[in-house]
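Inspection log for the structure reproduced underneath, given as structure tokens.
Of the protein chains in this complex, all but one are displayed in their positions.
Labels run A, B and C following the written order; every chain starts at residue 1.
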Amino acid sequence: MTWQNYKETAQDGDLVQLLGRGHKSHFIRLKSGEVFQTHRGVIKHDDIIGEVWGKKLLSHQGNPFYLMQPGLADIIKETKRNTQIMYPKDIGYVLMVMGIGAGQKVLEAGTGSGALTSAFAFMVGPTGHVYSYERKPENLALAKANLRKIGLDDCVSFKLGDASQGFTERQVDAVFLDLRNPYDYIAQAKASLKSGGFIGTIVPTVNQVIRVLQSLRNEHFVFIEVCELLLRFYKPEWERLRPTDRMVAHTGFLIFGRSVFESEEVDTELA
Amino acid sequence: MTWQNYKETAQDGDLVQLLGRGHKSHFIRLKSGEVFQTHRGVIKHDDIIGEVWGKKLLSHQGNPFYLMQPGLADIIKETKRNTQIMYPKDIGYVLMVMGIGAGQKVLEAGTGSGALTSAFAFMVGPTGHVYSYERKPENLALAKANLRKIGLDDCVSFKLGDASQGFTERQVDAVFLDLRNPYDYIAQAKASLKSGGFIGTIVPTVNQVIRVLQSLRNEHFVFIEVCELLLRFYKPEWERLRPTDRMVAHTGFLIFGRSVFESEEVDTELA
Amino acid sequence: MTWQNYKETAQDGDLVQLLGRGHKSHFIRLKSGEVFQTHRGVIKHDDIIGEVWGKKLLSHQGNPFYLMQPGLADIIKETKRNTQIMYPKDIGYVLMVMGIGAGQKVLEAGTGSGALTSAFAFMVGPTGHVYSYERKPENLALAKANLRKIGLDDCVSFKLGDASQGFTERQVDAVFLDLRNPYDYIAQAKASLKSGGFIGTIVPTVNQVIRVLQSLRNEHFVFIEVCELLLRFYKPEWERLRPTDRMVAHTGFLIFGRSVFESEEVDTELA
Partner (left out) sequence: MTWQNYKETAQDGDLVQLLGRGHKSHFIRLKSGEVFQTHRGVIKHDDIIGEVWGKKLLSHQGNPFYLMQPGLADIIKETKRNTQIMYPKDIGYVLMVMGIGAGQKVLEAGTGSGALTSAFAFMVGPTGHVYSYERKPENLALAKANLRKIGLDDCVSFKLGDASQGFTERQVDAVFLDLRNPYDYIAQAKASLKSGGFIGTIVPTVNQVIRVLQSLRNEHFVFIEVCELLLRFYKPEWERLRPTDRMVAHTGFLIFGRSVFESEEVDTELA
């Protein structure tokens, strides 16, 4: 059960987003008897349960918080983390390009804190499945906890293991490598990927892009794309509309490719 | 049935992507007895049916085409159109921010050619639903045909109607306005949107952004965001890695907001 | 005399740049008997005078500082300011587009702290001249001091005055408006500008751009351009080359136009 099966009012057990001043966002799972605490005051969960969505609640100090159901980007951004996590802008594009949706089998190497895993699980749904490999037990434990919190852990097999040993799955629809040296695991990814399937990865440096491209060529992947997404926010004031002064200038380079059936040398024009 | 329920080999009735030289992409639905025709030669559908995914097929002229299952971005980009369509980069981010996924009810005004409709239908799946309004019968007919082609028309109610008259649905999870003057329909959108739900729109000019912001304020939407996404491709050659010379510099400004329960004046710091 | 008339070694009276750890830059004018003081230690001016350029000097605490002659961008960036100043990326482009060089007469409205004034003065040199108007005496005093410090004050006439009253100069080669409401002074700028001359301005919001464009049309300016420059830095490490994480996302929109002889309505295709 994902966090999205909401009734018209907030229920005991719901994952809710409380949005306060300065767009500050808090996520809590409602539990009768508990208390939501911030430096802007406290609100009892029992005063939230039964309230209509979009309601403005006041802390005991009189500070306002709106009662909201979180969107996927909100969930991702607030993922509890001990690793760098992917940004919604990049995840959204990955989902689109790799065609990840209901019913698909997706393999991920580098679970990290589970942010991308959440998006994959959300998209493939109960008829699909996500296989997520991670080398560090502490990361895997955190990711599991994060997925359980949003009710998506049933769609995911968490696997402790090193990508260099390869993956036991075969014929998956898509493989995403979210680790430091994806270029070392392109062959392993290919072995698990169905013919015609999508491979994807994200890396921060151009040196890594170069090595990934070499590996993809060596393994005869085709229709390779390298890109990056720049997200520019504007101050939403209609009388003084302008881009924000500063922005995140770089998250990573996205690289995509597709596997083919033949193992022979690939025509350059097709690569 | 979406285009994604594939077997290990291409079947009669499958929607397939044939990828040729220069990353040129062709979409066909396989039908025994028919013929795929391009200026690079022809291939009989019967010579495709039964082939494994990722196979390199040759036209009668010897030109290569890879047999692929399309990703969502491929589908979107190749949508047959008589209107401007949204780009995958923008659609992916809309899905993430507005939390559109399995089981949700989404209302769209401005069906156009149905590209965004396809993405919404793909994501909400059989347990959700898309209500899509369009003023022009010829657009609606094209959009219907496009959705049927990819097997997603069951998830969509196509509605001929002018947004100024409002929408019959109530309590939908998200409303997206994809038409020239979204600022004129913010009140109508609010009437259909559940409290706490997401509104979104995309417009090409800053003048339109200004008017949308005014309308969102007037209707007491909160947590408003304005942004744009720049997608920059690199030539995927590891020995000469560089951004492409030219890029799409502008598609549109994305604007998001959330409805709230109260109709009273909204605190500026929350807006 | 500009700051650039250097001998092979640093001389008493020279304006020098001391570049320390973390690319931290200090500007001082050498004067025998004085002392350069930072939290990383002190260096006597007499220990700097006579040293060769590019020399690594050590503070009494052993911290290194390189002895450098500043570039124009360095000078601009370090301008002592009580107003927002223009960025080198924008100034460089203004100089190029408006063709500002040796011998030209340039009028500036909005002296501010004199950063742009410095660049104009540097470029027009002793055979040209800059006329710079400023409404606030305290700004004008600071700008004068800044120009004197770099030895360029002889090329500039500092004028206390409100742009709404117009400018006494006629037939200048270029006019740059660097104030909040340039759209209010387009007619005044035109009166001072030679026929065929360049007008330029920079504004932070799109609302201001819209108003400037209206005014330029009203005053029959032609060949109008609106643009912005994004400067993206990379971490200069060859083993891990990547864009910096954050960047200045917006400084301002640059707008340029050219005056024409006729006052009749201008052909749209030429505007």
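Assume contacts are C-beta pairs under 8 Å (C-beta built on N, C-alpha and C of every residue); 3 or more make two chains touch, one makes a residue touch a chain.
The structure displayed is predicted, hence computed values, not measured ones.
Remark: the omitted chain is touched by one listed residue; of C:30, C:156 or C:206 this is C:206.
Along chain C, the points of touch with the absent chain fall at residues 2, 4-5, 8, 19-23, 52-56, 64, 66-76, 88-89, 91-104, 119, 122-123, 125, 171, 194-198, 206, 209-211, 213-214, 217, 222-238, 241, 253, 255, 258-262, 267, 269-271. Of the residues in chain A, those that touch the hidden partner chain are 206-207, 209-210. Take chain B: the residues that touch the chain left off the picture are 204-207, 232-233, 239-250.
In this text, only the chains that are shown with their structure count from here on.
Taking the mean of the C-alpha atoms as each chain's centre, chain A and chain B sit 20 Å apart.
Spacing of chain B relative to chain C, judged by their CA centroids, is 46 angstrom.
Taking the mean of the C-alpha atoms as each chain's centre, chain A and chain C sit 45 Å apart. Touching two or more other chains at once are residues 206, 209-210 of chain B.
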